[in-house]
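Heads up, one of the protein chains got dropped from this complex, but the rest are sitting where they should.
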């Protein structure tokens, strides 16, 4: 007999897609079964055994009345850190005491999200013991999300993580948020730099910024190994690092012929259809810069005009490979729509090498932070500051020369803000001098 | 011996392009020569004989000191009208008394700018007599512009125009401005409605608005017979009327064949080059909606998908003709960049028939004016009001149903302003009711 | 519940023995040996069949990745089951994707196929798959989503539930690769959009439609009035005073705020700042569907999603209208778009007017942008449109 009837939620157990309701129920069952064993092992559940039941209960209530039953968080966290924990309380604590407190802990995931089972099991054991046993693998920012514990457990969890697992928390609040990357070189032939390493190094370099709020608002780094954008950095990070190359796409003409001949499947087999491959229609005509052609059965790319969209490469991965002069582009200011409308990242650095110790990259980051911390208003994201003060200002504070690459198109309003020092004779003029030539 | 030395301006007499300096000198010479005859004929020049000399003088001064020597206009005009005259005074009246006053008169051009020489000569005679003899044929809005006369001549000129020439002034100030059109059906096979007639009829209908400022700011009508936009209405008029059709493009397959065969010159011979015509490359591939194809040597157009860009028609004018179900689209809000940035017209009416007495069109205009006069701020163009209150509002006041044609793309911010009546249960809620389900 | 201290924290001396700022574990500790060995030296890849990727390294090594779905909300029990599988097949390594799928890596196709079978055979008692294999190539992968009613205080709908019903509806396309291109769906339960909803092929977004209720009695106690006022992007909120009768019947004047309701766009930003301004409402809240966004730079640049359905009510537990609309969108796209053409690229090629027609969606004033200056750029400024 479940603690609460959940007729609505139960309907979400059917259907093929893995049911989150079944997940919660699974954990509930396990906890009830396991409680005794835990007790015996000297590790009694540190939060109510029926936490999962009460979660189902409060959720069923939401499914009935169409509204959430979670309240604002208030300030909970671990000593000395200003982030890593999202406080959460239920507005029906009497009915659902198991989730009266239901705080989230953000655990900084390893770059690329590879795990050993040994390590994962440790996390599970800790979270069973001191939390709800429910997680998100992973949160949208990238963290391992421990979903639901009580205030008094926070320090204990943190202590265990740091002492036993050599593992720190992720970010929340007006901090640097947990950086995240695509899997990059670890398993992708298109990675133009080592996303995991850069992600790790910057995470380590900026631990202080990650844990102690000193910013006007949140700040996110994300690392995509190439323009495909598998970690969505261009839309979701105040600074987005996207791999690219400057030299020529490498062509294996034999493989090209094999694609044309139908021996190799286009797009690495990503399409089920078996219409024969038409290189003209499927590749050349779709090239956004129209810089490809077939000459005597050989594929020719005018690399100077290529915009590195990678379409040709992804369609013929065995024939075409990214260039060798690799690095990354940096985009700034991406964010979700609140408050001023969504932004994509705007190009700041067209090309920079991405090699340890990444000093040049760090300098850019720090120049940007200096500016933002100086000029940013409370709850103003970098992108909003850029909008308010102009891309020019961002270039200025980072000492980067404006180039046409910075814009999709030049301004169409002619409202140029000249600076006084740019105008011969300056701005201070004498009305009487003027009136000599131009009487009233 | 010229009255003023003009060494700089003189340099603008050389070179092939018709010299405006030569024009002014020509008139100057003529005036000096003709003065006596005028005197004798009892029509002594009503403004200084050396008006043109002084104009050259003041202009030479500007060429030297790099600034204008014209001052603000002040309020001059003819009795009962609030427009039609632009006042202008020289800031060096002692040096250049001939142009101390140098007001402009805007004369409402005939639609399409055709003239009889008889009529033009009358205008010339009047303007010689009572003005500088210098004109702009035509002003940017479309008027015949009489350039430079003195205040006391204004009523005389107006009187002569109306009594002898049956001709009224054009607009200026916060009025309806002189409407203008492309030549349309008069000499163009692509005209989808009679631009001249609509232009004329609306000019007549709104004489009061044209002459007496009752608007927040200026308001312009322009009439293009088709999407080519030969009078630039989509960029320069608060309401832009652009001809279009709804049915199929008419195809003469024999003429198509003649183009393909090289018997007919593409684009009506507008290109000097004599590279042979390639219908695929020059027409089909350039069709923005990709709705054309050649099938067995016959040109096929999927008219449902055609966006009436007219490219195919202009390349093969003898083979393709506009459809027969003709009318116009109305765009609103175009304007130059001051103050809020330039605007193109925004589509309000995708299709409307354009047949006398144009009642439906007039109703739309008047609904728009009512709204703008009610809500528009001082010096706020229609486009700016549209930006401020939203395209929705324009649709609402004109009673036009929103359709996807109204947008290039749907909104990408989800900030929908719902109205209270659209939301079941309305907006007035009781906090105590809410708190029953959601205790603090 | 007896409190069991970890032994690492002494509230009186919180700094004692404290370890901080150590960051995450270094990723290299977790890389499977074959990955570590070939890192940065991959040559090409192939999708052998739905859910199975093969990556070929310069060394000649091949790694086969079997990808399977996950509800993201995972119990530790399930994670432990994942670990068992990884131990059995993958030498004790596993990874998660950026879209919350699980990836098992093995070194031969044989093993991969066996693993796939095994994964597909595991089901929850309720009947759903635990680890359905798929999510690769030109199909639908996992829906990136957020907390909803499971954990957050501002949602206008549930996240996990809407994702479940939509993935149930579209499940076949998770295990197939029949679409013109990849189709990425995202879900966010409020305008904060904790995900890439603003740039997804199709996005499900929770939206409020009623302005905040003002809890006058408590507001000045629980909130900073200036912060609440400043939070409103449309300037709808101003400080004011009002007379109230408290719950205890007392009459008094309190400092509070007033809201110009017709200026409210229901963003909930004030509620984030002040719990005395709740928005949530059974009838008011529901779902907006956006579409046509993308993130990759492949062929076309990234672009924002556009609002295509202004409102779908919260029909718990299975949101039938939502599911049907998604089905219609996906099928129409599958039928009409060209190979390699992303959802938004298709809509732009045919024109949004044709898109609404083909998808049989109603167009209404809600879909016309009226948010600030840039709205103008979305209106139609050309005679180029279709009837």
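Per-chain numbering from 1; labels A, B and C assigned in written order.
Just so it is clear, a residue touches a chain if its C-beta (ideal position, glycine included) is under 8 Å from a C-beta of that chain, and two chains touch if they have at least 3 such contacts.
Since the structure is predicted, the reported quantities are computational estimates derived from the model, not experimental observations.
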Requested in this report: Kindly name the visible chains that come into contact with the excluded chain.
Outcome: A, B, C
**Report entry** Contact with the hidden chain (one of B:93, B:173, B:213 or B:227)
**Finding:** B:227
Query raised in the report: Which one, B:71, B:95, B:246 or B:388, makes contact with the chain that was left out?
Result: B:71
Query raised in the report: Mind pulling the chain C residues that touch the left-out chain?
Result: 297, 301-302, 372-374, 376-377, 381-384
Query raised in the report: Going by the touch rule given at the top, which residues of chain A touch the chain that is not shown?
Result: 227, 234, 242, 244, 246, 288-290, 304-309, 329, 331, 340-341, 343-347, 350-351, 386-387, 390-392, 395-396, 402-420, 422-425, 427, 429-432, 434-435, 438, 440
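Simple rule for what comes next: only the chains that are shown with their structure count from here on.
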Requested in this report: Please indicate which chain is farthest from chain A, where distance is taken between mean Cα coordinates of the chains.
Outcome: B
Report summary line: Taking each chain's mean CA coordinate, chain A and chain B are separated, in whole Å, by 50
Query raised in the report: Out of chain B, which residues touch more than one other chain, so two or more?
Result: 341, 412-415, 438, 440
Query raised in the report: Which chain C residues touch at least two other chains?
Result: 191, 198, 267, 275, 280-281, 283, 304, 371
